[in-house]
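A single protein chain has been omitted; all remaining protein chains appear in their positions.
Right after this comes chain A.
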């Protein structure tokens, strides 16, 4: 029966897809179905096999049910068109008798998104170092947009643009990514229209799900983005059902703007105000990489008239310190630039270390750009105070004690460098068992961090779970 089912699914799927397409076109006047089909067709074979497997499972389940006798059909999402009673009368209904009906019903029970539309998956690239083989490694030269249709109708164009910007690194940095994400969501919400028979509070959340998984495929979501998404979803679900669509949309757009204003912009101002107390005249401040918050603090302090100089520490392959250097020098701050390999030589001069964070974990660990923990370690060895600046919306409930379990792997080709016309690692894929590892994040234990400056004040690292608990109480 299994083989039969498989053959049938492949043939019948085409026809039934067309029927479904026509239905959808008539019902909603959306073009979603055709590109859905094309996406489904062009998607990796794995997704097709998955759908077929699911169809087969459902078919077996329904045939078992029909044998038992009909009790209420579990209509999960949409309303079944053909009454299931048709299947019942007396005789045993097997695959061979009513293949059309079976598949038709299956399609009614499973929500259309699951059956047809799968977010195309990016393919893994290159040999992965064994410790990190559980993580995904993509190549920048194979963007996800290759597998989507060009006038992207299924995924909102603002989201496609955002995904591209993430994967190419045009929008990088925790705050920038969150703001860009919220900006794209604003566009999505403005363009959204509630379909008939659906409620905005439920349907909009469902609409956002494929977008979020698309963005996740382009680049794994950061903790700040995750918190922002949670906030939006909560706001959407809390929209009372008697709100008209326009009012609901306006309220949501307002919420997003409030979030950005409070949690990012004002938080930065508050943190700058607290940090300026910690910066004294004559200080030599060490910063690592390009953290938007730390740059903001230093620029504010300089404007307020503090006299200090900055040492910017940078590391390959991202070399983000150059951008930080540019911004600080443009302001007029005198800077020194070193690579991370020189950090132990330069530390005797340093009076304070300011670090930015990507996320603060619930056990007090600081997740930040790879290299941060090294700087914190060396600073501790030299007894230099380490201050981490982080907004509260980046606080995360995850617990991690090492950088292996959950991390992000960037494009390994970024590590390849060409000097004097020679590229030594050009054919690294041909060398057996050679892996290029381009880690993005690492975690710093709280013993190395002396103070965390947040918009709630200056707290020790171990108070993070307290803040999280308080925040959750607020949300409830």
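The working rule: a contact is a pair of C-beta atoms (placed from the backbone, for glycine too) under 8 Å apart; a residue touches a chain by one contact, two chains touch by 3 or more; residues count from 1.
Just so it is clear, contacts and distances are computed from a predicted model.
Undergrad: Missing chain, UniProt name, options "Glutathione S-transferase theta-4", "Large ribosomal subunit protein uL4m", "dolichyl-diphosphooligosaccharide--protein glycotransferase" or "Translation initiation factor eIF2B subunit gamma": which is it?
TA: According to UniProt, the chain not displayed is called "Translation initiation factor eIF2B subunit gamma".
Undergrad: Can you tell me which of A:260, A:409, A:449 or A:464 touches the chain that was removed from the display?
TA: A:260
Undergrad: Any idea which of A:200, A:286 or A:324 touches the chain not displayed?
TA: Answer from the full complex: A:324 touches the omitted chain.
Undergrad: Which residue, A:126, A:157, A:195 or A:317, contacts the hidden chain when the whole complex is considered?
TA: Only one listed residue reaches the unshown chain, and that is A:157.
Undergrad: Touch as defined at the start, partner being the missing chain; which of A:59, A:119 or A:171 qualifies?
TA: Answering carefully, the residue with contact to the hidden chain is A:171.
Undergrad: Of the residues in chain A, which ones touch the absent chain?
TA: Listed in rising order, the touching residues are 31, 34-35, 38, 143, 145-146, 148-153, 157, 160-161, 164-165, 168-173, 175-177, 179-180, 182-183, 186-187, 190, 260, 265, 289-290, 292, 320, 322-324, 326, 329-330.
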